[in-house]
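To start, the structure itself, in structure tokens.
A protein chain is absent from this complex, but the other protein chains hold their places.
Letters A and B name the chains as they come in the text, with residue numbers starting at 1 for each one.
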Amino acid sequence: MPLVKNGNTATDIFVHVADGAELPGDGAVLVSAARFLADTEALVKRAGKLGVIWPNNRDLDDLVPYLERLAVVALVFPTFRDGRAYSQARLLRERYGYEGELRATGQVLRDQFMFMLRAGFDALEAKKQSDVEAFALTSRRYSVFYQPTGDGRLTALHRRMQQRQSESAG
Amino acid sequence: MYAYDELDRTLLNERVAEFRDQVKRRLSGELTEDEFKMLRLQNGVYLQLHAYMFRVAIPYGTLSSKQLRRLAHIARKYDRGYGHFTTRQNIQYNWIKLAELPDALADLAEVGIHSMQTSGNNTRNVTSDQWAGVVPGEVEDPRIWSEILRQYTTLHPEFSFLPRKFKFAITASAHDRAAIKIHDIGLRLHRNAQGEVGFEVLVGGGLGRTPFIAKTINPFVHGRDLLSYVEAILRVYNRYGRRDNIYKARIKILVHELGSEKFAAEVDKEWRAMGETALTLDDGVIEEIRSRFTYPAYEKLPHMPEELKKAAADPLFERWRRNSVFTHKVQGYAIVTVSLKPVGAPPGDATAEQMDALADLADKYSFGEIRVGHEQNLALPHVPKRDLPALWKALDEIGLATPNVNLVSDIIACPGLDYCSLANARSIPIAQELTRRFANPDTAELIGRLHINISGCINACGHHHVGHIGILGVEKNGEEFYQITIGGRADENAELGMLIGPAVPFGEVADVIEDVVEAYLALRERPDELFVDTVKRLGVQPFKERVYATR
Partner (left out) sequence: MTSPLEQKIRITGPSIVTANRTADGAVIYRNRTNGWSTDLSHAAVVRNADDARALLAEAAADDVGAVGAYIAPVSVKDGETIKPGNLREHIRQRGVTIDLLPVSA
């Protein structure tokens, strides 16, 4: 699956390790939530980066204690209509201060890129190569945002307030 | 009026450009219908029986004359010369072509109108009292808060893919004209003991196949916390709302299954966990929005001008004035409801010519402003009383002076099987026949306030559950049948109607409704006991006996 990270096409260095399969001795791996929770200690002590695929119907509480030791949290869009992972993403970034890679996986399409970026995703596992190519255009499509999220973009309200203040100061 | 600034305009244009690209990709086959469907729905585009339908938002029901003219232009240029005003302060066009939609959206964006989130599983157009800002006794203009919510909910990065659609309504009056109790979130603006402005928050109202009246989950949320509290509700819903069954996905089901107390506790927990948040509205921010609502420079006018005294001699004018003219908060002015329910016509439809003519009348008599109400009527919100006779004549000439506001022929109806791909039965012909049966204005006045609501299927777009008389179309062995309920209401005392008897075929509906009304006239205690109060006092049984005795 093509990966866009921080706006650029990237090679995915993480090896997806199936639940029953043997872990490679080193190197970056991505495991399921079930495997992570069953074998947390061994996984976090292992050499090599660790990523976890977290389902969208699972509470984040079980994941939060380990956030500092994770290089990737991959959240899942089973269909593009299912928006639960947007909430998980914002909570991970804004409430729990997660700073590693936050990856969108599953039905990840161009027309949802902007929402994903605003929710805190910095890596998108796009379904279609053509969507990867359209990333630059898509991510610049909007310049005005009404809601504050943790992505740092100024909201329309704040820009208006700034404008007012500079007008009254001038 | 709320004035869009450069930022609002930029966002609209960016949205139009995005949709233009999406339509292009759909027509070229780059997007499948499955992928595109959600994108078009988020821009108010449905596919109905005959064509695409295009739903345009009229946030909190306020339009400028320039905007109304543009709605007429859309009807003329891209559709078949008319539009349909809905029960949620939208206008729908029935014959739009997908390939032309981006141009229609661009035309609308020029006057600050859009169709964002008028369908799809996201937060819909925020509706409010159509008399906001002009009715006496209001706590404050609820549109300021409606606009704050409109901005907050537009293209929300977290809540654009909810389990199901999500509707807000706000009122700031003791009498609820916004039907807040049948919304996913209903907000009642009021002041606490300290005189601060805040909201009673109701959640989980809605009609459809499982109707519920909304429950209060917080009696007072301070105005500054409105957005953070709403975000907490939406987050709880986004996380726990059911996605396994489309019929159980609305927030009303979650509230019902958890119980409103448990639901309120979940919201409270989430809200507290948010702590300090950028969503908190400080006074400056609220003031910023407030400052962009402008109000007319009212003159000092007499309460009873000569023109009005003179016109009172004309019984036809007097009938219209009694029926369609309402008290304004400023002396010498009036609110005029413009009935879109002429006898024999589809409820809520207006032609491009009528829209243009009404825009001209708004410029002449109402400071260029028009309102849209959930009853599918329009209003001119600031008419000097001295101009009422002239306005009446002008409205009458364009077929917009039917004196039936709130009366039996002021019917709310969905488009039904004549247009809608979900419908099981027709709604409009039933409404047309009923308006003919009750065409005599003396009879209608004698009957008094009586709301008839018609839906062509269980999705209840005609709000039949909350009609004083509700009519629901169903299909039985390929034939149209109609279930009739009585005693529903959509206001501050909202209730669901009760079934009066077995469903009746298309051809008998009007007879049955006439019998129900006859029964009411016989059963009411006094001439001013409203239909809905008689039902409340006596229950369904005496109506059932009278109506079904001979059937």
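By definition in this document, contacts are C-beta pairs under 8 Å (C-beta built on N, C-alpha and C of every residue); 3 or more make two chains touch, one makes a residue touch a chain.
Just so we're clear, the structure is a prediction, and the values are computed from it rather than from any experiment.
> So which shown chains sit in contact with the chain we cannot see?
Looking at the complete complex, the unshown chain comes into contact with B.
> Which of B:Arg80, B:His190 or B:Lys364 sits in contact with the chain that's absent?
Final answer for the missing-chain contact: B:Arg80.
> Touching the hidden chain in the complete assembly: which of B:Tyr229, B:Trp320, B:Tyr419 or B:Tyr482 does that?
If we include the chain that is not displayed, B:Tyr419 is the one touching it.
> If the hidden chain were put back, which of B:Ala17, B:Leu98, B:Leu258 or B:Leu521 would touch it?
Selected residue, touching the omitted chain: B:Leu98.
> Which of these, B:Val111, B:Leu301 or B:Ala345, touches the one chain of the complex that we don't see?
Hidden-chain contact among the options goes to B:Ala345.
> May I ask which residue of B:Phe19, B:Tyr52 or B:Phe199 touches the chain that does not appear here?
In the full complex, the listed residue that touches the missing chain is B:Tyr52.
> Going by the touch rule given at the top, which residues of subunit B touch the chain that is not shown?
Counting only subunit B, the missing chain is touched by 26-29, 32-34, 47-52, 80-82, 95-99, 340, 342-346, 349-351, 353-354, 396-399, 417-419, 426, 428-429, 432, 478, 480.
Here, only the chains that are shown with their structure count from here on.
> Rounded to the nearest whole Å, what is the centre-to-centre distance of subunit A and subunit B, using the mean of the C-alpha atoms as each centre?
38
> Would you tell me which residues of subunit B are touching subunit A in their complex?
Checking each residue of subunit B against subunit A gives 5, 7-8, 10-11, 14, 17-18, 22, 30, 35, 38-39, 121, 151-152, 154-162, 235, 238-239, 243, 273-274, 277-279, 284-285, 288.
> Which positions of subunit A touch subunit B when the two form their complex?
Residue positions touching the partner: 80-84, 86-87, 90, 95, 109, 111-112, 114-116, 118-119, 130, 141-149, 155-157, 159-161, 164.
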